[in-house]
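Comments concern the structure below.
Heads up, this is only part of the complex; the chains shown haven't been moved.
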Amino acid sequence: MNILEMVRYPDTPAGRAFEAAVLFLILASIAVMSLETLPGLSANAIYLFGLLEISITLAFTLEYMLRVTAARDKRAYVLSFYGLVDLIAILPFYLFFESGLQASRIVRLFRLFRILKLVRYSNAMQVFGSALYRSKDQFVVFFFAMSFMLFVASYGIYQFEHEAQPEAFRSVFHCLWWAVETLTTVGYGDVYPVTAGGRFFASLVVLFGLAIVAAPAGIIASALTEVSRDDK
Amino acid sequence: MNILEMVRYPDTPAGRAFEAAVLFLILASIAVMSLETLPGLSANAIYLFGLLEISITLAFTLEYMLRVTAARDKRAYVLSFYGLVDLIAILPFYLFFESGLQASRIVRLFRLFRILKLVRYSNAMQVFGSALYRSKDQFVVFFFAMSFMLFVASYGIYQFEHEAQPEAFRSVFHCLWWAVETLTTVGYGDVYPVTAGGRFFASLVVLFGLAIVAAPAGIIASALTEVSRDDK
Amino acid sequence: MNILEMVRYPDTPAGRAFEAAVLFLILASIAVMSLETLPGLSANAIYLFGLLEISITLAFTLEYMLRVTAARDKRAYVLSFYGLVDLIAILPFYLFFESGLQASRIVRLFRLFRILKLVRYSNAMQVFGSALYRSKDQFVVFFFAMSFMLFVASYGIYQFEHEAQPEAFRSVFHCLWWAVETLTTVGYGDVYPVTAGGRFFASLVVLFGLAIVAAPAGIIASALTEVSRDDK
């Protein structure tokens, strides 16, 4: 069959055209996702973006069906990384179509998975994936260290600041937000210690804990560097 | 004796069950410590958390007594890292039980030591400990450099900003808070220089001192990476 | 011809004098660009700076003409990095001279290209250029990872915060500003999440994405280190 061969062999002219079309759809989808959030859109524009959204989802559905049909080992494709990503990119649309939840936050967030469809086309994204995989052991160690640090910071600052600022430091869970924004050095300035004890504790935590919390991100980045070097 | 053997040999089925129970208690303790800070708890919930807190402390006491009894060299256990941590995790409860200081900040902060009981169960925490130990020489050098930098920044900014902002930059000790939050680049925005001289001084300090202050945390993180690599 | 030889051979005394004069002009230009922005300048000062600006541009034009005339392969010079920089440094002046756009933002921004004329005279700037060139492969990988991270952060935070703060998080494009200032840890505090969901999402993004966004800058810096080490 002609169409299935087109899907099967991405190196033939027809296959390249198919992949280019899918890539275009993904980029179009990202554009629609962004543009439809612009404020002050006319009713026509909103209608158009809705139509584009449905069309793109239908096209992705068609792509998924083609890929399942074309796959020699259908089960393997469906359970592969690409198969799961292709499914998650369309599933929420059908699951919540009737319930009217289509516009809800969680369904919209699921659209972010469409970006993972780019992995097929971007060397950078594949490098990213294998970097994450390679560094998983170190990642676990640092993830624990980070969690430990964040809990110590949250629990400690709660004891010092809760009395002085009962609103901002309401519970250990609310203090986590402070711990994250402080230990990553973002420091918006919406919550910060004001008591002498709290400032002393915060200083200790940030002077010695800073690098621990930045470490998981650093591990990803350094694995990314390694993999991209090996690639060359 | 059966129970003591259970404590002595953590690799037997009974030993594994004992260790699992202790691990569960530590995690339960962390959960209680966090949950009891939630605002708007009912009287019943507060009562329940108090009861759980007492039960957990009693269970930790029982564990400590069992470990002392089971240890072949009791003195060695009591003075070991684990022995001290196990003791500190329960001691404040008994010391301040009658004085009603049970709910005071300092006693509550001592509960944080319970997290160190996790070291027994977490490879990551042991890695952390040996990383700290390994990098102690470098740590000392950078600790001095950091203290030096923080004092220079505090004393200098006091001279420039005290007159313009007597409240925020009240004394060299108050300026330390500014120095810490600036040189770690947290920058909440609660205190910052406004005079031309103060801004110039702050720029110099932050452009050249930034990495010095971040270094102790960086040393911990890099030692952590090394140890976790050797571990593999 | 004497003058053309002066331009051709920068190692002769005359050539050195010519290059010194050009270098002086560049520095004077930077000084004028900065000083003319000072508030409260007298009419005389404004007139003087305007005159200096025109003189410097004329001098740069003369330099360009001399270099073109002196070049053995005129075409090669005009299309070389230096030739293009020398042209861009003067072109906007002539293009917009009559239109009165001389004082417009975009024309003024073009003056920044004059800094690139410094490359001829500064070893550091050449090191910088070859560092950028050397690390271009890694740069591409990280540039994609960075764009990916920024889009995910912007789209996600929009879903969580748009309802609560419709002004600050107006569209995915407005959220990009939040994403950049958060993931680079600048954190001015002009926009930040206030909902529990938004804070949770922001924490995830910043804890794991931070190093990705800082990576392109890190690649430039590490290539710079490498090149400056090889130079020795």
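A, B and C are the chain letters, set down in written order, and residue numbers restart from 1 in every chain.
FYI, a contact is a pair of C-beta atoms (placed from the backbone, for glycine too) under 8 Å apart; a residue touches a chain by one contact, two chains touch by 3 or more.
Bear in mind the structure is a predicted one, so any value in this text is a computation, not a measurement.
Student: Could you tell me how many identical protein chains the full complex contains, when just 3 are shown?
Tutor: 4
Definition applied: only the chains that are shown with their structure count from here on.
Student: If every chain is reduced to the average of its C-alpha atoms, which one ends up farthest from chain C?
Tutor: Centroid comparison gives B as the farthest chain from chain C.
Student: Please determine the option from B-C or A-C whose contacts repeat those of A-B, over half of the contact pairs being identical by residue number.
Tutor: Duplicate interface of A-B: A-C.
Student: Compute the distance, rounded to whole Å, between the mean C-alpha positions of chain A and chain C.
Tutor: Centre separation, chain A to chain C: 31 Å.
Student: So how far apart, in whole Å, are chain B and chain C when each is placed at the average of its C-alpha atoms?
Tutor: Whole-Å distance between the two chain centres: 44.
Student: Do you know which chain A residues sit against two or more other chains?
Tutor: Correct list: 185-189, 214, 218-219.
Student: Under the stated contact criterion, what part of chain B meets chain C in this complex?
Tutor: Spelled out, the residues of chain B in touch with chain C are 185, 187-189.
Student: Note which residues of chain A are touching chain C in the complex, please.
Tutor: Checking each residue of chain A against chain C gives 30, 33-34, 37-39, 105, 108-109, 111-112, 115, 118, 122-125, 127-128, 146, 176-177, 180-181, 184-190, 213-214, 216-221, 224-225, 228-229, 232.
Student: Can you name the residues of chain A that touch chain B in the complex?
Tutor: Going by the criterion above, the answer is residues 137-138, 140-142, 144-145, 148, 151-152, 155-156, 158-160, 162, 166, 170-173, 182, 185-189, 192, 194, 197, 199, 202-203, 206-212, 214-215, 218-219.
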